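Can you read through this structure? Questions will come right after.
Every protein chain of the complex appears in place save one, which is left out.
By written order: A and B. Residues from 1 in each chain.
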Amino acid sequence: MITLATDFGEPYPAAMKGVIARRTDAHVVDVGHEFPRQAPRAAAFWLRFVLPEFPPAVHCAVVDPGVGTDRAALVVRAGDHALVGPDNGLLLPPARALADDDIEVFRVRVEDPESATFHGRDVFAPVAADCHDVGVAALDRLPALTRTREYDDLHFPAPDIHEDGATGEVLVVDGFGNTVTNVPGDVLADREQVTVDGEPVPVARSYAHVEAGERLVTVGSHGNVEFAVNQGRGDEAFGLGVGDSVVLSW
Amino acid sequence: MITLATDFGEPYPAAMKGVIARRTDAHVVDVGHEFPRQAPRAAAFWLRFVLPEFPPAVHCAVVDPGVGTDRAALVVRAGDHALVGPDNGLLLPPARALADDDIEVFRVRVEDPESATFHGRDVFAPVAADCHDVGVAALDRLPALTRTREYDDLHFPAPDIHEDGATGEVLVVDGFGNTVTNVPGDVLADREQVTVDGEPVPVARSYAHVEAGERLVTVGSHGNVEFAVNQGRGDEAFGLGVGDSVVLSW
Partner (left out) sequence: MITLATDFGEPYPAAMKGVIARRTDAHVVDVGHEFPRQAPRAAAFWLRFVLPEFPPAVHCAVVDPGVGTDRAALVVRAGDHALVGPDNGLLLPPARALADDDIEVFRVRVEDPESATFHGRDVFAPVAADCHDVGVAALDRLPALTRTREYDDLHFPAPDIHEDGATGEVLVVDGFGNTVTNVPGDVLADREQVTVDGEPVPVARSYAHVEAGERLVTVGSHGNVEFAVNQGRGDEAFGLGVGDSVVLSW
């Protein structure tokens, strides 16, 4: 199985699927192609969330503002998964979620790709097909791969949790407007409400535990604190966007 | 085959696909993940329209404003298809379209799902995989399922059809702006025009039978009366949205 995740929209991912289908009969699954554009950190968050649900697979992930520059192409083995993508940190958070300490990073030798603007098609898709066919346990048999210890990493900012509150940051906003922060959900345990911007907001187990249109904070399925509105948009109701700082008090 | 239909947008459905792929090698087909958010009735309309095109399959459908509350999880057997989703009426209109009278409803015993906000991943995807693997004819072998006669149903509002016109309601608007009502298409048979809001509108076999930019009413591929504009948006030209009432006179 090869999964594909990009910020390309349509129809670029289809070109990647064509390239893969010419090389292997691996089953291809779309993780998503509408990741926030040119925002590797947001994509890394979502991949860390989604990829651990999959059985062992090759995950090709391309959110790549540096395409066509001399940034490297990487393959990261994480347990019995492999991740393929640009060297901008994108692959490391999901790799750690997949296999914690069992991670090896390979740099891909890339020879004169057909374009300087579409390495999804010209570099990453072919490498993903090759990784699939050689098998994740045998990546070192691929002559284009060389083990490396030099690569970009990416870490999510740490929240500041103290006795009477927490300060964090919005990492992503989903399609419902649910606004996901870096604050771990366990800070909400046993609380019935918190204060946000001077106003009380109920802590709820899920959205429909407050009235329709009412604001809430909850622990999302990723385990982090989420600002939401039952049947509405949390980002709008709380005036929050990606990168904004959030303050909860109790 | 397992089909997936949600209002989740990206990347949540990918988590469901991962969960399914870990449990079964069933072929997974996306019906759509951009159904109108938290609107089970609109999704029920589209599923009633689309699912009967499929060969026997397990259809996992999640439009679920009540996630995390005590609303039940259901499996509905409809002929040689099964539908899996929340107990909010969503599954019943497509079930009737698939098998009319040959319907059995099962309640799913759910034990402590991992999250209260993402039952697509934590409840419905695993149940869909289980239904696929046991087979639709043998659902009663799944220990988590119990036959029930108590569940929410959902019916579309009936239009009011009389001698000199019809009053109905907009059920959905598609991506072209075609505005689909609950009025059955046969009311247009042998008519060349109808009156809408005091103005004559041609009845046309298809969009391009009127000039580009011109309004029309037609019988859509779902069999209902549709308000449209050739190469334009019917919703805007008629000032209509979901839930609005429509009056046709003749």
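In this text, a residue touches a chain if its C-beta (ideal position, glycine included) is under 8 Å from a C-beta of that chain, and two chains touch if they have at least 3 such contacts.
What you see is a predicted model; the values in this text were computed from it and never measured.
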{"item": "Sole contact to the chain not displayed, among A:Asp101, A:Glu114 or A:Glu150", "value": "A:Glu114"}
{"item": "Omitted-chain contact residue, chosen from A:Phe8, A:Phe106, A:Phe176 or A:Phe238", "value": "A:Phe8"}
{"item": "Candidates B:Glu53, B:Asp112, B:Asp164 or B:Asp190 - the one touching the absent chain", "value": "B:Glu53"}
{"item": "Where the missing chain touches subunit B, by residue", "value": "1, 3, 5, 29-35, 46, 49-55, 174-176, 205-209, 218-221, 226, 230-231"}
{"item": "Residues of subunit A in contact with the chain not shown", "value": "8-12, 14-19, 21-22, 28, 37-38, 65-69, 114-118, 121-122"}
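We take it that only the chains that are shown with their structure count from here on.
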{"item": "Whole-Å gap separating subunit A and subunit B, where each centre is the average of the chain's CA atoms", "value": "30"}
